[in-house]
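Quick one: the structure is below, questions incoming.
In this view, the complex is presented without one of its protein chains, the others remaining in place.
After this line comes subunit A, so read on.
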Amino acid sequence: MKRNETRSDVEEAVIRTENLTVGYGETVVLQGVTFHVAKGEIVTILGGSGCGKSTLLKALIGLIPPLGGSVWVAGHPIVGPDRQEALEAVRRKIGVLFQSGALLGSFTLADNVALPLEEFTDLPKALIDEIVHTKLAAVGLADYAQYMPMELSGGMRKRAALARAMALDPEILFCDEPSAGLDPVTAAELDTLLLQLNEALGITLVVITHELASILAISQRSIMLDSEAKGIIAQGSPRDLQEKSTDPKVLAFFHRNPSLLAQAAGSTTP
């Protein structure tokens, strides 16, 4: 626990991990990961390629079981014997925007957004249609409701996926590299959309990214992972990390300067 955090801050966090170890089979990707995310906060999890960002996300959304430690998401511990029951409860409270969008290719945009509403609510069709329209309008795709995902550009697919992730008004929205593969303008639009969701709905955002522009635009707090350390090497506001950090890996990341890493490696070589 950091000095300026109180015990109640941590206890009231919507996401909390303690000594979390994640990986695949016997391969440990991250270990001893401890952090929390407060309600309504926008946290970016960042780091170089292969540092375990997506693996951590998979553990947080219950796609892979943690190898050790504890995780609480939306008040439910998603480890231990009651993991499955906890996950069922958690999944009603979270939304996930996947890197590829992951819209169902054989469904129209409207059907994609309606899917969780039809499955997990008993709302009449007219109400579901209204909610779908509202969500698609919120992401600027109201006119594309009857389009198939393949008929849209990458940015539009991401926005449609965001509408689907928001269908059940989740408490927490996880985004896996939302700006990946998008041009800077479209990426900035998506960032603005995420900020609006946070401001309008008070939704907690956990964004996995390594896009510096996105990090600086949306993040209130950043958690930086490193593949060598297999864990968190820094956390704080992105501006602080960029301007005040002394860690060469953090500086190399924020200043897009790989030579800082080489210098650090050189200075530690005997």
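The definition used in the following text is that a contact is a pair of C-beta atoms (placed from the backbone, for glycine too) under 8 Å apart; a residue touches a chain by one contact, two chains touch by 3 or more; residues count from 1.
The working rule: contacts and distances are computed from a predicted model.
Colleague: Using the UniProt record as the reference, specify the protein name of the hidden chain from among "Cytochrome bc1 complex cytochrome b subunit", "Phospholipid/cholesterol/gamma-HCH transport system permease protein", "ABC transporter" or "Thiol reductant ABC exporter subunit CydD".
Modeller: For the chain missing from the view, the UniProt record says "Phospholipid/cholesterol/gamma-HCH transport system permease protein".
Colleague: Which of these, A:Leu115, A:Ala188 or A:Ala217, touches the one chain of the complex that we don't see?
Modeller: Of all options in A:Leu115, A:Ala188 or A:Ala217, contact with the hidden chain holds for A:Leu115.
Colleague: Check the options A:Leu104, A:Leu127, A:Ala213 or A:Ala262 and report the residue that touches the missing chain.
Modeller: A:Leu104
Colleague: For the chain left off this view, which of A:Gly62, A:Gly155, A:Pro178 or A:Pro238 is in contact with it?
Modeller: That would be A:Gly62, which touches the missing chain.
Colleague: Counting contacts across the full complex, list the positions on subunit A that touch the omitted chain.
Modeller: Contact residues on subunit A toward the absent chain are 61-63, 88, 91-92, 94, 96, 98-100, 102-105, 115-116, 119-120, 161.
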